[in-house]
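Shown here: the complex without one of its protein chains, the others still in place.
Up next is subunit A:
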């Protein structure tokens, strides 16, 4: 039963991934990718990692829904009414993807796999939390700060208006002069 489900999800994930490059509409491409990623989340649940699986679904839905806004905004022909191709730099892409596939496949065969655990861990979510907040805590904290400062920095760089535009030359204008008024009225 579980093996059958594994294969169904695996084939569906690959089909969704392939569909991304077959459809002309940006909305369809994005949601084909989302379908593939939801199948990957299902695979993680099947592997006994329910937290990671459900979080992948949660985050990917949010990400893809935000991504579709940008895909529709930036790509030509967002609605797919004219034929277009999602394939660019075909030769280079083929070389890179073949190389990555071979490296990953070689990894599967060459890595010495640990012997199957005799007793399965009772709670993989707990294990994951312990690992993230124990041995890997420095990595996670560094990653978190790098991500946050990147987001704040990128937003500050693209924002044309600074505090002098909002509060005036002496920073004493109240309320602030904003193009769009917010609910707090600062």
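By our rule, contacts are C-beta pairs under 8 Å (C-beta built on N, C-alpha and C of every residue); 3 or more make two chains touch, one makes a residue touch a chain; residues count from 1.
The rule we apply is simple: contacts and distances are computed from a predicted model.
Colleague: So which of "Regulator", "ABC-type polar amino acid transport system ATPase subunit", "NADH-quinone oxidoreductase subunit H" or "Arginine ABC transporter ATP-binding protein ArtP" is the UniProt name of the chain that got left out?
Modeller: Hidden chain, UniProt protein name: "NADH-quinone oxidoreductase subunit H".
Colleague: If I consider the whole complex, including the chain that's not displayed, which of A:46, A:61 or A:84 touches that chain?
Modeller: Residue touching the chain left out of view: A:61.
Colleague: Which of these, A:69, A:98, A:132 or A:147, touches the one chain of the complex that we don't see?
Modeller: Residue touching the absent chain, from the options given: A:69.
Colleague: If the missing chain were put back, which residues of subunit A would it touch?
Modeller: Contacting residues on subunit A, toward the hidden partner: 25, 27-28, 31, 34, 50-51, 54-55, 57-58, 61-62, 64-66, 68-69, 79-81, 123, 125, 180-184, 186.
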